[in-house]
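Starting off with a structure, shown below.
One protein chain is absent from this view; the other protein chains keep their places.
By letter and in written order, the chains are A, B and C; residue numbering begins at 1 in each of them.
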Amino acid sequence: MELGLIGLGKMGGNMRERIRRAGHTVIGYDRNPDLADVDSLEELVSKLEGPRVVWVMVPAGGPTQETVDQLAELLSPGDVVVDGGNSRWTDDVKHAETLAAKGIGFVDCGVSGGVWGLENGYALMYGGEAEYVAKVQPVFDALKPEGEFGSVHAGKVGAGHFAKMVHNGIEYAMMQAFAEGWELLEAAPEVTDVREVFRSWQEGTVIRSWLLDLAVRALDDDEHLAKLKGWAADSGEGRWTVEAAIDHAVPLPAITASLFARFASRQDDSPQMKMIAALRNQFGGHAVESK
Amino acid sequence: MELGLIGLGKMGGNMRERIRRAGHTVIGYDRNPDLADVDSLEELVSKLEGPRVVWVMVPAGGPTQETVDQLAELLSPGDVVVDGGNSRWTDDVKHAETLAAKGIGFVDCGVSGGVWGLENGYALMYGGEAEYVAKVQPVFDALKPEGEFGSVHAGKVGAGHFAKMVHNGIEYAMMQAFAEGWELLEAAPEVTDVREVFRSWQEGTVIRSWLLDLAVRALDDDEHLAKLKGWAADSGEGRWTVEAAIDHAVPLPAITASLFARFASRQDDSPQMKMIAALRNQFGGHAVESK
Amino acid sequence: MELGLIGLGKMGGNMRERIRRAGHTVIGYDRNPDLADVDSLEELVSKLEGPRVVWVMVPAGGPTQETVDQLAELLSPGDVVVDGGNSRWTDDVKHAETLAAKGIGFVDCGVSGGVWGLENGYALMYGGEAEYVAKVQPVFDALKPEGEFGSVHAGKVGAGHFAKMVHNGIEYAMMQAFAEGWELLEAAPEVTDVREVFRSWQEGTVIRSWLLDLAVRALDDDEHLAKLKGWAADSGEGRWTVEAAIDHAVPLPAITASLFARFASRQDDSPQMKMIAALRNQFGGHAVESK
Partner (left out) sequence: MELGLIGLGKMGGNMRERIRRAGHTVIGYDRNPDLADVDSLEELVSKLEGPRVVWVMVPAGGPTQETVDQLAELLSPGDVVVDGGNSRWTDDVKHAETLAAKGIGFVDCGVSGGVWGLENGYALMYGGEAEYVAKVQPVFDALKPEGEFGSVHAGKVGAGHFAKMVHNGIEYAMMQAFAEGWELLEAAPEVTDVREVFRSWQEGTVIRSWLLDLAVRALDDDEHLAKLKGWAADSGEGRWTVEAAIDHAVPLPAITASLFARFASRQDDSPQMKMIAALRNQFGGHAVESK
């Protein structure tokens, strides 16, 4: 089939390649002309035969909103737009409504895979009406991993991004689990070879997992991670997971702890711990560390 | 080689079987005569040719202490005792000293594998001096999974149980991660098929893992886990992980949150939340739920 | 001075009384004619001499929005609207803009005091431009406690509700602190009189506080809180505090734990702990509690 693909960055570029390898035609557009197959959205739309499928793979928020608004003007009834970016699930309903007003279908799709996706496939979670999903299915099949699993029609509009968001929330807490365990092992004088402990866990244990494999790779590069700073970014999805939990009154202690650990990792000095130090000094005359 | 094995319960019994399948001789003792090969510890010791290796697989704490004390009397210099039970790592040094006073070696070994171990092998983490570990090595090789990984000499006496304990701490937080994500997905009206979302994650995602596979199996049995109560036991290892972290001043927010979630799950009513309700009523005249 | 007061429920009614006791004129409107001094917003506005000050004390969200929209039509340039309800601070900027378009001033005011406010005064935190705050000042002075403290011009529009929101976040964690401590004392067999321990803490300790006094009152009513269920509601402010923290990447582990404890207290059964039970059963053959 034919696909229009908007956004050819690290993710989009590799996805174009994987879809092409599966025998489909991809016409790609990017603001960077060096990456693009066409010069404009108008040209992209004109080169696709209807009914068209256009996949949006641009940053969440403003850029995605803008692209959806432009497509609402350019596309025709019966066409389908897929948002494969990292949009907040609450944006999906708005985008679907904007497009539906013009008779254009909408599917939201959360994509996992990172730098490994081109070769191993991308895990896909999508939401929307079955008739629109069906039109995109060949592309989903091209992108997904080869095995039995790796893609799912998760539910209504928004369900794809919601499921991907929760995936990332789980990922945060799993990473935190390994990180906490690693720090504790490194602190124990009895345990003389933490890296080999991690390596051994790759078979027969309850915690064997791809993240564990990656931890072993990282430790093989740098046994005590001495070259790294304990500094971690967070993306919107971890934050949105906690916000969604608050909306639904679902307690998420481990996932939220993992998010907060990242916030704290980026502070040069902790304002709240200054207040703790100040209070200790006030009531107990405890020594404080001054700058 | 020849092994004496004390404790033939669910774990010990299957381990005897797996070691025998590897061609070794196992003489097993259990307080339950239906399970045992010999009638007493004395008989077990007398039937083994020196230098002997005796593996203790009885409950942690009192029973293990008692068994170690008896073996200190019955064994000879040059023999080796392995504690493969779920002992606290701090007990290992005591046991090693008791035995060393008689010239007997000691190795502690954390064993993971549960009901899957007989067929798939047991993950093993052991600690102690290299010369004692070497004497047990054929048994370790018989018990471990067939692949490249699954066993490790983690360090000094205590390192085996310490590493296994941390494994379980990580396991707690990974389980909590999936549990939190599942609850949030179930709460979201957009997501109409949570089980299929979990199933799809088994390929191409960052969170693919054996625990995820088990979650899918559980959901296949009972899609919404409607037959279960939200009640979870905890074993000593989760608690000890937090205690070890306190000893080493290592923050473990996600693992500790997971332990506390289990504590709370076993309370019919939460005393602390009664106090919250009482305080809200005091200052705000807020309605409380009475029994 | 003269004040228009909209919303005469538990809070608004008592506030009218306290303002009147201070010698001011209050014309109150409520949808419930039994509580109201006038029959309509129109009548309220017509009875006030300009420049008017109108205090809105209705539920946050829709009702407040509606009232602000109506006042934007009814009031005149130079009048001032105060929102004393529990609005989200992000609503304040919108309301200020709506009113500013008509030349009407806006002040947001967080009010703390509950059932004790009529006699002891209400703690007030307000935000907005100094010229509008000045017009409301006599009412603030009437409402606040008699001492030196209890009211503050916290900053720009939104700062009042933001400060009140953070007050409530702190309140959540302080309540949780006492609740956790109480539960632990009740669990300790050594401690035979927990209520007297709490009572004694009211002098000389680091934790003496009004909440402690209230805890003692509650325990005097019901020593072991046996009549209560461990069930606690939460208001918007606790949730918003966590959302604001996420916006600013500020870690709030204790406040968030307190919010989540309330969420969990309202669940008859915990879905996430069902998943934990299911996983334990899958890998370990551990017993589960069935319904």
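Heads up, the rule we're going with is that a contact is a pair of C-beta atoms (placed from the backbone, for glycine too) under 8 Å apart; a residue touches a chain by one contact, two chains touch by 3 or more.
On a predicted model such as this, the values are computed, not experimentally measured, just so you know.
The chain we do not see here touches A, B, C in the full complex. When the missing chain is restored to the complex, the residue among C:V38, C:I255 or C:M273 that touches it is C:I255.
For the chain missing from the display, the contacting residue among C:H167, C:R217 or C:R266 is C:H167, taking the whole complex into account.
Looking at chain A, the residues touching the absent chain are 10, 114-116, 175-176, 178-180, 182-183, 186-187, 210-211, 214-215, 217-219, 222, 225-233, 253, 257, 261-262, 264-265, 267, 269-291.
What chain C contributes to its contact with the hidden chain is residues 89, 112-114, 117, 120-125, 127, 144-145, 147-159, 162-163, 166-174, 176-178, 180-181, 183-185, 187-193, 196-197, 199-212, 241, 244-245, 248, 250-255, 257-258, 260-261. Residues of chain B that touch the chain left out of view are 206, 234, 239, 242-243, 246, 249-253, 256-257, 259-261, 263-264, 266, 272, 283.
Simple rule for what comes next: only the chains that are shown with their structure count from here on.
In terms of inter-chain touching, the protein chains here all touch one another pairwise. Remark: the per-chain Cα centre closest to the mean position of all protein Cα atoms belongs to A.
Separating the CA-averaged centres of chain B and chain C is a span of 47 Å. Centroids built from CA atoms put chain C at 36 Å from chain A.
Counting only residues that touch two or more partner chains, chain C has 253, 257, 261, 264, 272, 283.
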